[in-house]
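Every protein chain but one is kept in place in this view of the complex.
Let's look at chain A:
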Amino acid sequence: MATATVSGDRQKELWRRLGEVNDPELDEPITEMGFVERGEVKGDGSVEIDFRLPTYWCSPNFAFLMLDGVRKALDQLSWSPAYRVKLHDHMFAEEVNRGMEAGKAFGDIFAVLAEDQDLGALRETFAMKAFKRRQEALLRGLKAHGLTDREILGMDLPAYDVARFEPGEAAKQKPRYRAALLERFPGRRADEPVFVTWEGRPVPPAALSAYLAELRGVRINMEFNGALCRGLKQTRYKELDVVDGEPTLVDFIMDRVPVRVAPTA
């Protein structure tokens, strides 16, 4: 039983870490998108990951960013396990898997595939989109709460932290926006406004409507991909059915991980 608990704790930790990896294009956790088909802690503590994207054609640089994220997540596991990550059914799966097995650095494997792509710039673009999308959810949430534009735009971090939302998009994005803000502006003082543009400029209350319209454009694009990817993933691999969220402790103890839940109609 003690062993089962240890392995259960490790499974939990594994899924928690994987859940922190986002699809960079959608800003949604890869575990929620169902891209991690299998994540298993073996008896010897080593970890095996099977990773599958919604289409064979997904851009390799997006695949790279996610697999790189998975690797970083695995490197942070408390028991420092050996691990194997396998990409399935992607047009470059073979090259990627071979490279990974040969112990090649990720950058080297993908440099060949991604030609002249500047992944640093791509990361920056995605970070900006995530920042904007999360921010929009909070701005709309606060407006729906009845706060005036002036109140919202004058909000500082302590005020932000005590705000409470009904379950929904704003509630979900609240900690995520906080993280994005502090990552973007690490030296931010607590009394500075929470809602500024990606460039760090304040938004005048009179300009909030126009600014929200701009943010909505960002979200519309990201949602399009998200909805499409979910649909494609569901259809393409419905025979396997993906892990939906975090398994519970019971599942780990009963060795039922990953749980394969039938989609709810």
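Some notes on this structure:
Operating definition for what follows: contacts are C-beta pairs under 8 Å (C-beta built on N, C-alpha and C of every residue); 3 or more make two chains touch, one makes a residue touch a chain; residues count from 1.
In this text, contacts and distances are computed from a predicted model.
The chain absent from the displayed complex carries the UniProt protein name "Amidohydrolase", chosen from "ABC transporter permease", "Amidohydrolase", "Flagellar filament outer layer protein Flaa" or "Iron-sulfur cluster assembly scaffold protein". The chain not shown here is touched by just one of A:8, A:39, A:60 or A:141, and that residue is A:60. In the complete complex, the hidden chain is touched by one of A:102, A:162 or A:213, namely A:213.
Where chain A meets the omitted chain, the residues involved are 25, 54-62, 91, 113-117, 209, 213, 216-218, 220-225, 227-228, 230-232, 234-236.
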